[in-house]
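First the structure, in the form of structure tokens, and then the observations on it.
Shown here is a partial selection of chains from the complex, left in place.
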Amino acid sequence: MGEVSKRSGWSFRIWDAWYVLCTSRELRAKPRALRLMDLPLVVFRDAHGKPGALLDRCAHRNAPLSAGRVRADTLECPYHGWQFDCGGACRHVPGLRDGAELPSRRVPSHATCEQDGYVWVYGRASVEPQTEPFRLPAIGRPGYTTVQRVVDSRAGVFAVVENALDVPHTAFVHRGLFRGSGKVNTIRAIVTRTQTGVQAEYVDEPRPRGLAARILSPGGGVVTHYDRFFLPTIAQVEYALGADTHFLVTALCTPIDDTSTRLFATVTFRTRLPGWLIKPVLNPVAMRIFQQDSAILRLQSQTIERFGGEHFASTEIDLLGPQILRMMRLVQEGKPAHDGKEWRREVEFRA
Amino acid sequence: MGEVSKRSGWSFRIWDAWYVLCTSRELRAKPRALRLMDLPLVVFRDAHGKPGALLDRCAHRNAPLSAGRVRADTLECPYHGWQFDCGGACRHVPGLRDGAELPSRRVPSHATCEQDGYVWVYGRASVEPQTEPFRLPAIGRPGYTTVQRVVDSRAGVFAVVENALDVPHTAFVHRGLFRGSGKVNTIRAIVTRTQTGVQAEYVDEPRPRGLAARILSPGGGVVTHYDRFFLPTIAQVEYALGADTHFLVTALCTPIDDTSTRLFATVTFRTRLPGWLIKPVLNPVAMRIFQQDSAILRLQSQTIERFGGEHFASTEIDLLGPQILRMMRLVQEGKPAHDGKEWRREVEFRA
């Protein structure tokens, strides 16, 4: 039982990491204005289709480059037509006489990468990343179906990640959909820290009751259930019922600003029934869950803002939240997320 | 002739006092989110109907308790179902195994009281008040009729209280309703300080002209008229015409934030005509007066905000305003409102 934080306005800022800015499909010929940790960026595809990401401010008179257009391998400012390449260098200034020197001022540029249907951007400008974006597991594995959805929350990224991996709130926020309608069981969870995050494994979890469970697995079976956090802001739930039913939900969470988070959810699953049959049933249930979480996260975020910062308390059944916040802070302060020693905790709770 | 104040953003903050948060009728089964001096509170009735008031922030993850529901003698958070009693202690955490210690963190709680049709809340959290709420006079006295109304003003509480007790503005803001339509008289006022406020008594005040006066007292008679301020934010006008007509208007003013005030007005009166005949005539006149005051107070408040604070000047006919502001400030600074010596001033003005 302790305090998670007592502060006025902690801001998530982990610059040395990859974040999804949009889906591959969303990025077409027109440049897009997107924010990352409150930084205005323009993301665009050059004439070869390669994505680029620049600070969304022309070096000349500060017009937003996102209101301009792509010209060959450059982005052209809408005000005076200055052209910048993917590295942020100015390549053309209309009107300048032949032989005149081009402006040396660059627009800060960010490394980009396209993977698993997403456009990833590195948080820190003007550096060559030493890491690669997180690889989504099981995509394209035979017998599996994948669904991707984008959900916006008016809440900070820590609140969104904690919520995505939190079990106890489901009985209240998702009353009737998950739990809360049957008899109460004691479940054991084993929490372990890893080099890149933290994981909860649930032992002896009974087959759940409720609408969602009945749809997902009419036949029953042993439950395997992991909730995982990966730095900087990735939440993953792995859930299996017996040998046939396997769900992997990965939420890539992008911190837009202190009170807005965009969640790129990928659900990859296999059931006894074919995917095309499950998808139309799964979709409205998943969207209802996302809406309920969005609503409570918005209320929580408004209250935190009203008081000028968070003031949290936790109990032993807040399995992952305090661990996640601790790791986010260590990394933000430039310290290692894990000291290398094994760390393991067993907790019993009732659900 | 002097300056009342020259400051940037004085905020009324008298914590050790009772304030009305809502009418008894407004508080039903659903908890209500209300603010007092910018503090977000949740007011609710437990299963026995007793009102409670807590800071509107769950001790766990800061969700607003006002979005939750009452469960027996506790209020349940909408996010994870933590339950808090009227004293702010956590009484239940769903999911915690039997025998686990409940969180010790309390939600700050405020003393409450129900009286004269209002729910009163004490401003300072976690204390046992040494005083009782202000008693409304004459309610239920034989032959008297009582009407209660709630009026919101977009203005600070001092501006609202001063306005409620100010005579000169009536000729401009309420032109035609009160004064401003007849011949001008010289009136004498005697202003005296008391232990708990300040009072103006009007001597030789002629029977007023205008629509309101003609409705209230067709028969005429000697005028008795007192304007009174009671700490912290109560304005009272007592007005009698002869032996038969007697009006007591008490405005309990609740500071919501620096630029919003909720005024709980109680009008108790007796006239030669029966109350049920006066009420339907009185009501539209009273509402018109409140609307006119609201409009000018809003303009005043916007101008003060635009300039970052008040910059007032006064003359001798600003009878009560400067006295009220002085007392509010003394109390706010922890000093006695009155030094015990008799203080009396006579002022002549034309109305």
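For reference, chains read A and B in written order, and residue numbers begin at 1 within each chain.
Just so we're on the same page, a residue touches a chain if its C-beta (ideal position, glycine included) is under 8 Å from a C-beta of that chain, and two chains touch if they have at least 3 such contacts.
Worth saying up front: this structure is predicted, and the values here are computed from it rather than measured.
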item: Complete complex - number of sequence copies, 2 represented; value: 3
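As a convention for this text, only the chains that are shown with their structure count from here on.
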item: Relative orientation of copies chain A and chain B, as a Cα rotation angle in degrees, nearest 5; value: 120
item: Chain A and chain B: spacing of chain centres that average the CA atoms, whole Å; value: 48
item: Contact footprint of chain B on chain A as seen in their complex; value: 1, 3, 159, 167-169, 171-173, 186, 296, 299-300, 302-304, 306-307, 310-317, 348-351
item: Touching residues on chain B, where the partner in the complex is chain A; value: 40, 56-57, 59-64, 67, 77-81, 93-98, 100-101, 103-105
